[in-house]
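For this depiction, one protein chain was excluded, whereas all remaining protein chains were kept in their positions.
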């Protein structure tokens, strides 16, 4: 177990190095100049700025410096926000994205399990049809449409109520989180509902359920201890990738709801060619994703004893 | 998230429905099935309750956690807080650079104009008045500023002439790498010092004593007082600056304020709160106790929704929102934001657009009026006629009233004739495609698509669009990789020269590299003359040359249409300085120490 964990972590570190290298050379081959501003600057000013960011050195040297700094956990200073460190930006904005992501995943997973179990119970009956219709909607409508409609609906709700029930946009309090998290989690929830449904149906016909019934166990006990517990396993497998996808994929929701998350910063940084922020964010997210997947694998082996770690 | 395909595929087999066998489960024994459902129903209900409770607990937990790591929570108050005499508004984005010496953008400028004050500033009528300086006079090459002795920093120290000398020299120091250093170039030796050719001590700015600042200029210029009001000329306290260790302006407590407000809290990317500065020398003038910039976003729909929800005091309207605004019965205002937008031709050798007849043909084939009235559809915009916008002041009346701009009326027949002439001159059968460089914003794309089709339909010219992100567009503009580029220019100071010298052969912002000795000569006159009449004549000449030589194709002058909370009065929209200025604003009906007052001009910028 420990050897396995160590091996995975080591692989993870190499992967992060791979990501960092890919990003570094990708970024430096982009046409365009991160130092240009609206007003043209003279040669002298440009040279000063280049020296400031170390852009005057050869690419190989820059790469070595970049790797060295990265090892120390230092991603440098942002190009557009010239007196903020990339570390500050990540530290301040990642918790926002993570909060949103965790909530969205929770909503997705809990909702998915609940609706999935319901549809399986009521298979081919009205509740099943209604929920599956909503699921289809959730899968096929792009999230930006949901976000815009959600916000619009909230304005209508607030004006109907005559006061602000839930804030329309912004960040800060619990009430700010609800709608964005819901919108962000909707697609995944729909997907997990489908997963849970088929997994439940599979479990229902399993031998151990028949055995449990034969033993005369109460229905409620069979349901919780045998059906639900086993049916939920596939949902857990997709949890890791889902967390990563949701956390890094929250740009649209962050944009629409004016949430100061890291995703929004990343998009802006790309548009501004802010090298340091792009590299910092990518490496950080890459590492986050890699270790999240490792973590989920470990958790899964613990939940499902059938899975043997090699 | 649906966009992430990875996990969906890899887990596809898990999802497969055990179709046939599973069918039997509820069916094989209906009584048992019912039993199961009712039993499971209760379980699921419990599960749902636990889930919701768990979710709520997590939310509060995360909220608390976020509060521990950084002060993420923002003030979520309504647009107007009568009790505390404060308002809530928004910023278009996070201010990127709050160090006035290195700041280049309008968002930082908006905040800086609220929390800092230069030697001079603009009042509610748009007139230049004393800020930190009480009196100022130009005497030959030397401009002397006498500073008021009651101007204070927010730590109680006096704002002295040394603070200005330090700030200006710091701007010019090569190591600072300030991109707006050029705006100080009228000062003696400023350019040389910025290029590292002479030491900073040789720059013509000197604090004679604590309250007298003497500025020596390269040559006497008429508009230097108006330049001094610009952000880059703002002061900085040297002792404080050194103490911040290069983080000057990075956070609320890493900046010293001498303006009407000071930043109380700044949550990056989320919100900023300004409170009245008790040390401000003219604090009686300031009627609001606090300004919350509670949102940092430029998404027009989000802002409209926030305004509708009474969360912010003002927002700009897009053309698609006018109907809603009229329906709601809001009071709608407009203001000219001060920038001019045009298609710039590439005048570099070897480019097709060096042919004047081609430029003429393109210009005659389009109608800026159609662009503004049919495509942009915002009443704030004016069809472009000249490089000089309408708000610039002439000798007595607005410049454009004294010197009306000559315009080309759309004439497609004539345009085709010119095109034929151009083709004959260039000995071409057919015009190769022209590259139209533009930005990646929705509006830039829309206008590029509009022009592409106009030129195709009216002249049969193939225009290919080159939409690039900001920095790549700038790069291409600088290196000249375009035939046409959609560009705009905004003023740095309140004088026609801020537009007029744009196409000087030596100006680096002349991205099309237009070069014309006749134009250069006029610009020299406008720069050096001290006689207003003579300067205006020179500007009129510049306007004529640019028109006759078809240097640019004017598109429009940008304007904004906006709505304001009916209880907020005295908000200014400025062309120069803070785009939205709350320093003269007050809340109607809120407690107010001052009564009456004549600050009811809402449109100082115009």
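When the chains are written out, they are named A and B in that same order, and each has its own residue count from 1.
Operating definition for what follows: a contact is a pair of C-beta atoms (placed from the backbone, for glycine too) under 8 Å apart; a residue touches a chain by one contact, two chains touch by 3 or more.
Assume contacts and distances are computed from a predicted model.
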Legend entry - Per UniProt, the name of the complex member that is left out, chosen from "Carboxymuconolactone decarboxylase family protein", "5-methyltetrahydrofolate--homocysteine methyltransferase", "A alpha-helical domain with a conserved ER moti" or "ABC transmembrane type-1 domain-containing protein": "ABC transmembrane type-1 domain-containing protein"
Legend entry - Hidden-chain contact residue, picked from the options B:362, B:435, B:487 or B:553: B:435
Inset, instruction - Could you tell which one of A:54, A:142 or A:218 touches the chain left off the display? - result: A:142
Inset, instruction - Could you list which residues of chain A touch the chain missing from the display? - result: 11, 14-15, 18-19, 22-23, 26-27, 29-31, 136-137, 139-145, 148, 152, 244-245, 248-249, 251-252, 255, 266-267, 270-271, 273, 278, 281-282, 285-286, 289-290, 293
Inset, instruction - Kindly note down the residues of chain B that lie in touch with the hidden chain. - result: 2-6, 8-10, 12-13, 15-17, 19-21, 125, 300-301, 318-327, 329-334, 369-370, 372-375, 377, 379, 401, 409, 433, 435-437, 440-442, 445-446, 448-450, 452-454, 456-457, 464-469, 472, 482, 561, 566, 600-603, 606
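One rule holds in what follows: only the chains that are shown with their structure count from here on.
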Inset, instruction - Calculate how many whole Å lie between the centre of chain A and the centre of chain B, each centre taken as the average of the chain's C-alpha atoms. - result: 33
Inset, instruction - In the complex, go through chain A and note every residue touching chain B. - result: 30-34, 36-42, 44-45, 48-49, 51-52, 80-84, 88-89, 91-93, 95-96, 99, 102-103, 106-107, 110-111, 113-114, 117-118, 121-123, 139, 142-143, 148, 151-152, 154-155, 158-159, 164, 167-174, 176-178, 184, 187-188, 191, 194-195, 198-199, 201-202, 204-205, 213, 218-220, 222-224, 227-228, 234, 237-238, 241-242, 244-246, 249, 255-258, 260, 264-265, 268, 270-273
Legend entry - Partner chain A, residues of chain B touching it in the complex: 1-4, 6-8, 11, 14-18, 21-26, 32, 35-37, 39-44, 47-48, 51, 54-56, 58-60, 62-63, 65-66, 69-70, 72-76, 78, 93-94, 96-97, 99, 102, 104-105, 174-182, 194-196, 246-250, 267-271, 294-297, 299, 301-302, 305-306, 308-311, 440, 468-472, 474-475, 478, 507-509, 511
